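My questions will all concern the structure given below.
In this view, the complex is presented without one of its protein chains, the others remaining in place.
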Amino acid sequence: MENLNGYLIISAILFSIGTIGVLTRKNAIVIFMCVEMMLNAVNLTFVALSRHLGNLDGQVFVFFVMTVAAAEAAVGLALMIAFYNNKESIDVDDINLMKW
Amino acid sequence: MDMITIPAVNFTPILPEIFLSVLAMVLLLINVFIPGDRKAYLGYLSFVGIVAAGVLVAAGWGGHIESFSGSVVLDNFATFFKMIFLVSAGLAVLISDQYMEREGCNHGELYPLILFTVVGMMLMASGTDLMTIFLGLEVMSVALYVLAGFNRKNPKSNEAGLKYFLLGCFSTGFLLYGMALTYGATGTTRIAKIAAVVGQMSLPSANIMLVAGMLLMLTGFAFKIAAAPFHMWTPDVYEGAPTPMTAFMSAGPKAAGFAAALRIFLVALPTLQVEWSQVLWVLAVLTMTVGNITALRQDNIKRMLAYSSIAHAGYALVGFTAGNGTGTAGILFYMLSYAFMNIGAFAIIILVGKKGESNGNVQDFAGFGVKHPVLAVAMSIFLFSLAGMPPTAGFIGKFYLFSGAIQQGYIWLAIIGVLNSAASVYYYLRVMVFMYMKDPTEEFDWMQVTAPMALCVAISVIGSLIPGIIPSLILQFAQQAIKLI
Partner (left out) sequence: MLGAYLPILLLVIVAIGFGLVSLVMSSLIGPKKFSVLKMSPYESGCEPVGTGQERFSIKFYLIAMLFILFDIEAVFLYPWAILYKKLGMFGLIEMGIFIVILFVGYIYVWKKGALEWE
């Protein structure tokens, strides 16, 4: 595949955008969406590499990653709702009960 | 109509996982069909199940069975780590009923979740394919996010669960990207085949994709074992989570992270050892130092033990940096003894604590030695073991880790390790000073030493002392475990 580099660069850019999003955003749900973006960037990497290598291992991995991402989404949102019920906010600046 | 030929599948390597998953599902259904508030019977059932799984696991010792086309293996390494996970889960189950009743959470789902976590950890230990390791890691982590945030009414527990979740998912992204790049550089996800491909490369350290993949995977695993500078989640999560879950989290998942990391870095990437051992050197020094220095200032004993568990991961990283037989056997030995001593210490903390997580400071142990001498002796044994004094298991573990480092020529690393160990004696012995040399401020009459708690303390005392007095008992298993990898 002649433009493997293009795919890898795009997924690296997506991964970086996701990382920057996790590090700078305040809303917990937006942080989680950025994590999902990171996982999908990895999916893109896997599929592009799988196509380049002629192997199907990468695409099978993508199956598992997607399932895991869905399960994490369910659990994570449940945790956020439990937090919201107690504190009426999902701003990560309000997660401040425990410091040094 | 041509049928797809299905390769023969041998279910023996995953028999304990199947058993525990079925047991967990049965417990889940029992919990939901039998109403009522007292859920202690679920705890007893799960403990019996864990012991039965332990028998199943021990029966697999000495074999080497690969299954699922080489993605799962049953060898001594996996068996040893599976026993560590079962020990930590069993002890955690024993101490959780009293705590959960006291805090008022309905905890029927706790036991299935613990069992699912153990299943995930077992998959991590016996996985020889990056996919299997990832799946095991995620099963364990998702269950742990829920366990950390289990006490829904307590805002600290909510906070712990949310923090663990956000940072855990973030690190999973890095680990996955590392796995993707390694797959791209080698063309396969099977660990044995990765080793073969990397071994045939002319200059593996020049292959940027491979090195980047290795570093990213190291980052992901460093988060899971709470190595500095990726340790920021540990104190908050350990402090906020319910205490029995903190005990479980400090022992089992840390060992699971080491198991997966050992398999990937020692089996798949040994040709790159020069590169990753340099990184691990820095990580080990940072981790030990940060863990010990910040633990010195803590008053809340849960937080202090959390920071100390960071330091202990640092000691194990010293053995990882060495990468030779002694160091790696030391890691296995250390993880097992750490499970015993840490969960034992947390059991005593649960006994001393009161409802609402109050009474959790070091000062609240004042006079404990006078009021409950037997438990105070047990706590002293745990503290000595954590500090690394002979004749406890902690001392032997540290001895093997540091001597492994010295054998590989990392003299400075071993010196820093010993200095850190000496520094840690301060905050461990501070608790003992309060127990024995201060006058009691309260009567300690709310403590109920029920049979499960006593059993846990007894098992932990035995587990902290016997490997220290007769180290060869466990060490021979550890050395046999790493021989095949």
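Letters are used for the chains, namely A and B, taken in the order the chains are written, and counting of residues starts over at 1 for each.
Methods note: a residue touches a chain if its C-beta (ideal position, glycine included) is under 8 Å from a C-beta of that chain, and two chains touch if they have at least 3 such contacts.
This structure is a prediction, so every number in the text was calculated from the model and none was measured.
Colleague: Please pick, from B:Leu28, B:Leu42 or B:Cys456, the residue that touches the omitted chain in the full complex.
Modeller: Checking each option in B:Leu28, B:Leu42 or B:Cys456, the one touching the absent chain turns out to be B:Leu28.
Colleague: Based on the whole complex, identify which of A:Ala12, A:Val30, A:Val47 or A:Ala73 touches the chain you can't see.
Modeller: Residue touching the chain left out of view: A:Ala73.
Colleague: Can you name the residues of chain A that touch the chain not displayed here?
Modeller: The missing chain touches chain A at positions 63, 66-67, 70-71, 73-74, 77-78, 81, 84.
Colleague: Could you please point out the chain B residues that touch the chain left off the display?
Modeller: Chain B touches the chain not shown through residues 1-4, 6, 21, 25, 28-29, 32-33.
Throughout what follows, only the chains that are shown with their structure count from here on.
Colleague: Measure off the straight-line distance from the CA centroid of chain A to the CA centroid of chain B, and report it in whole Å.
Modeller: Centres of chain A and chain B (C-alpha means) sit 25 Å apart.
Colleague: What part of chain A is in contact with chain B in the complex they form?
Modeller: So the residues of chain A in touch with chain B come to 8, 15, 18-19, 22, 28, 31-32, 35, 38-39, 41-42, 45-46, 49, 52-53, 55, 57-58, 60-61, 64-65, 68, 71-72, 75-76, 78-80, 82-83, 85-87, 92, 95, 97-98, 100.
Colleague: Could you pull out which chain B residues touch chain A in their complex?
Modeller: Touching chain A: residues 130-131, 134-135, 138, 142, 145-146, 149, 152-153, 155-156, 158-163, 165-166, 169-170, 172-173, 176-177, 179-181, 183-184, 187-189, 235-236, 239-240, 297 of chain B.
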